[in-house]
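For this depiction, one protein chain was excluded, whereas all remaining protein chains were kept in their positions.
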Amino acid sequence: MSIDLAAVRRIAHLARIGVSEAETPHLQAEINAILRFVEALEAVDVEGVEPMTSVTPMRLPMREDAVTDGEIRDKVLANAPLSEDGFFLVPKVIE
Amino acid sequence: MADPTSLTLAEARDRLKSRALSSVELTRAHLAAMERAKSLNAYVVMTPDKALQMARASDERLARGEGGPLEGLPVGVKDLYATEGVHTQACSHILHGFKPTYESTVTANLWRDGAVMLGKLNMDEFAMGSSNETSYYGPVASPWLPPNWSREKARAALAGNKRGLLTPGGSSGGSAAAVAARLCLAATASDTGGSIRQPAAFTGAVGIKPTYGRCSRWGMVAFASSLDQAGPLARTVRDAAIMLRSMAGPDVKDSTCSPEPTADYEAAVGRSVKGLTIGVPKEYRLDGMNPEIEALWSKGAEWLHDAGAKIVEVSLPNTKHALPAYYIVAPAEASSNLARYDGVRYGLREPSSDIVDLYEKTRARGFGAEVRRRLMIGTYVLSAGYYDAYYLRAQKIRTLIKRDFERVFADGVDAILTPATPSAAFGVGEKGSDDPVEMYLNDIFTVTVNMAGLPGLVAPAGLSNEGLPLGLQLIGRPFDEETLFSLGEAMEQAAGRMRLPDPWWA
Partner (left out) sequence: MTTEPANANLIAGATGDWEVIVGLEVHAQVASRSKLFSGASTAFGGEPNTHVSLIDAAMPGMLPVINRECVAQAIRTGLGLKAKINHRSTFDRKNYFYPDLPQGYQISQYKSPIVGEGEIQVDLSPTYSIKVGIERLHLEQDAGKSLHDQSPTMSFVDLNRSGVALMEIVSKPDMRSADEAKAYVSKLRTILRYIGSCDGDMEKGSLRADINVSVRRPGAPLGTRCEIKNVNSIRFIGQAIEAEARRQIAILEDGGVIDQETRLFDAARGETRSMRSKEEAHDYRYFPDPDLLPLELDPEWVDALAAYLPELPDAKKARFIADHGLTAYDASVLVAEKETADFFESALNHGGTKRDPKAVANWIMGDLSAYANARNAPIVDAGLSAAQLAALVDLIGEGVISGKIAKDVLGLLFGEEKGADPRAVVEKRGLRQVTDAGAIDAAVDAVIAANGDKAEQAKTKPGMLGWFVGQVMKATGGKANPQAVSETLKRKLGL
């Protein structure tokens, strides 16, 4: 299984990682090398096998419905690259 | 006191308790060693002021006869752990400038027990790597000299790009190097595919990845959620046990963290291993396997046999599928876990014209080549049309891998003995530049353990013909870290304490 350049561009966009035209072929080669490596799995018989959902047999813990968090705006914004009036600021989102 | 940094954690603990040594003295000695070893690049951030402040507080408690299990003991923290107010970047540029306003549960446990923080340790970026070469802060030099290198040659390489010097392994390369170079008494590390155990083997240290869910993941920068686990790197089995006791435990903030209480792991060190059954899996004997490693593996079995254990051959038929399956599951989870690094709320933000531009430029600039590769693979194997063929299939294979182990344990095996790595440490720049898969093969003996969620301990077993450390791995039943510590100690006794290299770097 291998992917073409168009697929590399599509995946890069899905992952929101800017990849220049120049870099694309090299990235394609790297990805295809890894895909070749995992190809061996195609031959494994997984008939009737359930996918792993959790390695440890545990029940999902639930918590009580109480307000125990929040009101920490300073902490939430402490590392913000850009903020104003308590909002995070980002370059315009074009709808 | 000759050199307090040459003490084991347990020895230092005793001296502090008896007040033969103070925490401030011990901490100062480590800080000085760290300064001298700066060029190894094991630490990315040193926190001397904080360390001394904590040491002074520890000395006060010790003077009153109080103090926790790690009181006054200086340790290093892998850059993966959120340390409040201190640089936490998982050695990635995309977390540029990030200082968390919170403390990870594991490190909070250490400080609760009185440990002293020396600084943040180098690692592969986002824990993706097996040699610490993907770090934004550059590679780490192992304190072990490459075979036949003079100290002058080594120092010259240190001053340059470190090419040819040995890697300490990865992703917890900084942790392993610091422990082996005596720049801390022990270190926190993390293991997703072998990132504690492989560096332990490469540097002659002891490392344990406990059972998945034994330690809390809250406050650890997530790589692959179903595989990540915190664990210690130390110089002896006892030291590792002491560290794990403090690090581990229930945490309601992590839904995957076991509510079961921890055990007194140190008490298991020195316990007899008579009557235990050790499995030796035939599928771990690879074609063209390094004969030294094969020989060491047999030696290890002999040691345990001599200590009273029974050795049996076992079969784990799905072993060979573990590594490829891991390279589907781990990148897939990572592709989702790393989506939050987008330049919006913290870390790097590149100048951009609109939001999509912001994402694409920031993530292109912020992520290194290995991380980018894995995120692309991860995105691909989850994408429409490929999910069943890749991710779902890999998760089914994971079930098969786990079942193999369950069967073996049900047959009465208490632990499984395997090699830790396919080779001794290799040099910086030696692997992976042409083919990413070459680097992945380092994890061939370790990933099975993460895929099955089991505990795995690596202890040094001897030296290669070239004088480099080699380790052996013990894989245990879920939540039976105690048996691993008992067996690890037996091995350490038989092999003799690893003689760590004297400083050549300053």
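Labels A and B are assigned to the chains in the order they are written; within every chain, residues are numbered from 1.
Criterion: a residue touches a chain if its C-beta (ideal position, glycine included) is under 8 Å from a C-beta of that chain, and two chains touch if they have at least 3 such contacts.
Just so it is clear, the structure is predicted and the values come from calculations on it, not from any experiment.
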Selected from A:21, A:47 or A:84 as touching the chain missing from the view: A:84
Touching the absent chain when the full complex is considered, from B:111, B:265, B:359 or B:426: B:359
Chain not shown: contacting residue from A:3, A:29 or A:58: A:58
Those residues of chain A which, in the complete complex, touch the missing chain: 10, 13-14, 16, 53-54, 58-73, 75-77, 82, 84-95
Residues in chain B touching the chain absent from view: 82, 88, 90, 95, 98, 100-102, 104, 217-222, 224-226, 252-256, 332-333, 335-336, 338-340, 342, 344-346, 355-356, 359, 379, 382-384, 387, 391
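One rule holds in what follows: only the chains that are shown with their structure count from here on.
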In the complex, chain A residues that touch chain B: 1, 3, 7-8, 11-19, 27, 30-31, 33-35, 37-42, 44, 46, 49-52, 54-56, 58, 60-61, 63, 72, 75-76, 78-82, 88, 90-94
Contacting residues of chain B [partner chain A, same complex]: 97-102, 211-213, 226, 252, 255-256, 258-259, 318, 320-321, 324-325, 327-328, 335, 339, 342-349, 352-361, 363-364, 367, 372-373, 375-377, 379-380, 383, 389-390, 392-400, 402, 435-437, 440, 452-453, 478
